[in-house]
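Please find one structure pasted underneath; my questions will follow.
Heads up, one of the protein chains got dropped from this complex, but the rest are sitting where they should.
To keep things simple, chains are lettered A and B as they appear, and every chain counts its residues starting from 1.
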Amino acid sequence: MIVSIIGFAVMLFLLFAGVPLGFALMFVGLVGFAYVRADMVGQALISWGEAGLEFNMRAINGALVMTGQQMYDQVTLYSFTVIPLFILMGALISRANLAHELYDAANGFVGHFRGGLAMGTVVACGGFGAVCGSSLAVAATMSRVAMPSMRRYRYDDGLSAGAIAAGGTLGIMIPPSVPMVIYGILAETDIAKLFIAGILPGILLMALFSGAIAWTTWRHPEQGPPGARTPWPQRLRLLARVWGVVLIFVIIIGGIYGGLFTPTEAAGIGVTAAGAFAIARGKLSWRTLWESLIETGVTTGMIFVISFGAVIFANFVNLAGFTGGISDFLIGLEISPMGIVIAICLIYLVMGCIFDSLSMLILTIPIFAAILKPMGVDMIWFGIVAVITVEMGLITPPVGLNVFVVKATIGDISLGTAFKGVWPFVAAMALGLILVLIFPQIATVLPGLMGR
Amino acid sequence: MARLWSGIERGLELVICLSLIAMVALTVLDVVGRYFFNAPLSGGYEISEILMGLTVFAALPLASRAESHLAIGLLTDRLTGNARRWHRIVILVISTAGLGFIGWRMTVQAGIMYSSMASTGSLRLPLWPVAGAMAILGWLSCLVTAVLLARALAGLDRDLHAAKGSLE
Partner (left out) sequence: ETTIVFNNFLAPNDALWTDVMAPWIADIEAATEGRVKFTVPDSSLAPPPELLNSVQQGVMDGAFSMVGFARETNPELQMPLLPMTYFGDKETSVALWRTYEQFFKGKNALKDVELLGLVTTPANSLISMDATKPIDSLAAMAGLKMWSPPGIPAEALTAAGAVVSPGPAVRMHEVISGGVVDSFCCINFESLEVFGVIDFAKASTEVPGSIFAPAFAVYVRSDVWATISPEDQEKIRAVSGEALAARAAGGDDKETAARERALASGKTITPASDAFVAELTAAFAPVKDAWIASVQPMGIDGTAALDFYIAEQAKIAEGN
């Protein structure tokens, strides 16, 4: 236990010193594993012998071989093959110009309300999230699409940035979702059910975000003046133009729900559908296809460097008895499983200030699943709770990746302004989290209907 | 030097593109074969697994060249001048070591897989060449980072920040 805590401390130090996360985890995990491996059988890792410093070569070799095996296993793990495919689908969809049409359609319906353009942004983010598995892609795309028109109507920059950054998180709440895939793999939970479980909480968050906008513009009407009213025939025409998004969503989620194909296969089918759609609209040249593929490959590569490190580090703390220790500690508290889930949420909120969503899930889910599963906690429900909580980390300072993305895309807005605009949405998300904690049905009712 | 790298870059991009396209094609053929021809690609998933491994490792040199391994710049982004330069050098040393470590361990892993004749369960494809290719790509990433390090030590690229990528 003490060894694990030292390991965590060293890891955090390296992290704040700017060492890439994957390498920091890898080196600390390697040294820690070797130390514990020697210690477990009553030996020292390094000792002072007759010939000077002596290294325990068996423990060191064991640790080295473990790292090689884990790296190889991670990159060739069947369950992970869905990750590059969902990323590729998002990359293709971003290039198919769908976001503009979603935004126009959403605004046709809500744009004329006070704060309506921001609400339209949130709704369009949700629609885009239904065909894209990453929150950063949604935030980046919607920044380009929604920011210019909100500025035209003199929306407050903070409110606009907040709406886009928060709306971006819908990308991983509404299926498909790469973090949910990773959660499903690590917690050995049905990915199809997780996807379906995300639909209602996603809609709930969309409503809460709109509420946050209504509240902000009620207090400060000058921050979000109403836009132009769209006549009904025009609204329907705009709505009809988003059929592509609906079709792709129905193919993916309907196919999973109806048992036509598995989530892994749905990713491959989704890529094909997205590609066909982009081609049909004349948006897919060889150049853009090539760019989408490279972007996907590099993002996948970066995810896996972290997962190499995380699995090596996890093996170290596992051998050092940390997992068992933490679970004994939590059980020793003699609080209900709900209390433990709330404790975990608090841990995530603190971690979320610094870590990004995927690193957090990769680092913690194996440990938390080992604790919660034996207590009979519904792991689908906990998955939704975990995704909402790590989502908050995407928009909270000091490291809120979605906010960074919005700033990077728009350019002339200060981080201070953006983070100030985000607070009402953080509050809305906290409310959403509390609702899902109190009423687990929000997450569990739809997967329950799947009858399997 | 620049021409050599751009040639390597094209090659790696080609590996990534072909692997990803093949992964999509294998999945679609499996589904289509199952429903329309009663003949799924039995064991096709094993090829997908291998292709994913190749994608990840072919992306490593590209990510290394762009210094985009995910890091937290919370405290270190504010460094300027010499402090920034030396910080970047230290991070490059660590990254070079990390990538060299990956290359080395995949080399050993290839050896272990060769001697234990490890193969996939269904198609019985030998796995050591896969680990071998990963080893080569790992060493290439190490080399790329080492070149960046040498340039930094020679006083070039002074304005650059140390690694800071973003995920998802």
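In the analysis below, a residue touches a chain if its C-beta (ideal position, glycine included) is under 8 Å from a C-beta of that chain, and two chains touch if they have at least 3 such contacts.
Values in this document were obtained by computation on a predicted structure and should not be read as measured data.
Student: Among A:17, A:31, A:45 or A:65, which one is in touch with the chain left out?
Tutor: Touches the omitted chain: A:65.
Student: Among A:178, A:256 or A:433, choose the residue that contacts the chain missing from this document, as touch is defined above.
Tutor: The one listed residue touching the chain not shown is A:256.
Student: One chain isn't shown here. Among B:18, B:118 or B:160, which residue touches it?
Tutor: Per the contact definition at the top, the residue touching the missing chain is B:118.
Student: What is the set of chain A residues that contact the non-displayed chain in the whole complex?
Tutor: Against the left-out chain, chain A lists 37, 40-42, 58-59, 61-63, 65-66, 69-70, 73, 78-79, 185, 188, 190-192, 256, 258-265, 315, 318-319, 321, 323-324, 366, 370, 452.
Student: Give me the chain B residues in contact with the hidden chain, please.
Tutor: So the residues of chain B touching the missing chain come out as 30, 34, 38-40, 42-43, 45, 112, 116-122, 124.
To be clear about the criterion, only the chains that are shown with their structure count from here on.
Student: In their complex, what parts of chain A are in touch with chain B?
Tutor: Those residues of chain A that touch chain B are 15-23, 26-27, 64-65, 67-69, 71-72, 75-78, 80-81, 84-85, 88, 134-137, 172, 178-179, 260-261, 264-265, 267-269, 271-272, 290, 293-294, 296-306, 308, 354-359, 398-399, 401, 404-405.
Student: Provide the residue numbers of chain B that touch chain A in the complex, in ascending order.
Tutor: Counting only chain B, the residues touching chain A are 13, 16-17, 19-21, 23-24, 26-28, 30-31, 35, 45, 48-50, 52-53, 55-60, 62-63, 66, 68-76, 87, 91, 94-95, 97-98, 101-102, 105-106, 108-109, 112-113, 130-131, 134, 162-168.
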